[in-house]
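First comes the structure, then the notes that go with it.
Yeah, one chain of the complex is gone here, protein chain that is, but the others are all in their spots.
Note that the chains are named A and B in the order they appear, and that numbering of residues resets to 1 at the start of each chain.
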């Protein structure tokens, strides 16, 4: 059983009957909102304050989704999120409050973005990636499946220190990035690595803890050979 | 389309119209049950035995949720679970049968508790954590995102051997705990570690396989410096 707020602007989008659009949300032309999607979900403090279920709509600030987006089944997007144009999510993705997602970015199934995150354009986030509060991901980054980003070096502490992933960097599957590290422009983190220190631009790192193994020119040379063998 | 069993006691809770409450479940005062939540989901044997969908309600033993809980969208709680007061779940959490969750504990989005698990009070489980049958987690434990606990040392075997995490221990992000290990009181497992042996109380371990690197006093000293730099 779906619901579309009387305050929402969704007239040029395709909205499933089973989706829930709360507050003054705006959904752009040609965007597709699938079954069981919630847009404009209120933050914790507001949920704790309501007295009736219907108040979920009145307390929501709404969220903004651009044109030509594809938001798949089960995805929940909190209030105060800005989703650009041509963004796609897989199934059951969570995007919490105060997050900005740039145009053309894709977020894989079961990815969790825990709020106060900035993601650039044309970023490819594969399935099951965890992205905590304070993370910054620049344009054209690729993040492999099940990669885990953290934001607290000595948990549970009082300080959250976001990870920064610079333009064009590649994070391999099931890699772990420790709070506060910066992965430089065009750098590559091999699958399964534990990254405890900054990775210089154009460097490829691997292992536990991750150490440089070669540079990105070598990586691109190997990629070319690999592709030619396909 | 929601459903509330005629046997359930939910009169002092906030229940979404799209949630499903089965059997003689009890939901305490001031608890919030969000859209698409199922409470009292029957165990496998019962589901295999039913002849009509409506029987899901009649076969369920129900489950018990305390006061002031916040159960977010998509969470499924099986029958015969005891959830304390002021417990919160993220989105799409699964809690299977015969599980006890203490007061004030938080279970992050996409966490899976596979049944016959005991979790104490004020435990903080981050997103995407896997907790299998037989696990025991004491009060005040912190478990980082995507940590994986196991219960079979030589899978697939006939013996399940639960992990025990003692009071106040910290498990880092994406760590793997091998079946049967005990993580001692106040111990710390660094992010990405593979823990194959017991961790002594107050010890910090890291690596593959995890080995002691220093003690918890040193950890707390480093945390204090880290916090002061924020």
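Assume a contact is a pair of C-beta atoms (placed from the backbone, for glycine too) under 8 Å apart; a residue touches a chain by one contact, two chains touch by 3 or more.
Quick caveat: nothing in here was measured; it's all calculated off a predicted structure.
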Consider the whole complex, including the chain that is not shown, and state which of B:39, B:110 or B:171 touches that chain. B:110
Touching the hidden chain, out of B:86, B:126 or B:174, is B:174
Filtering A:62, A:120 or A:144 for touch with the omitted chain leaves A:144
Positions on chain B where the hidden chain makes contact: 1, 20, 36, 38, 41, 44, 47-48, 50-53, 74, 76, 92, 94, 110, 112, 114, 128, 130, 132, 146, 148, 150, 153-161, 174, 176, 178, 194, 208
Hidden partner interface residues of chain A, rising order: 1-2, 14-18, 32, 35-36, 70, 73-74, 90-92, 109-110, 124, 127-128, 142, 144-146, 170, 172-174, 191-192, 207-208, 219, 222-223, 226-227, 229-230
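Going forward, only the chains that are shown with their structure count from here on.
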Length of the line joining the C-alpha centres of chain A and chain B, rounded to whole Å: 24
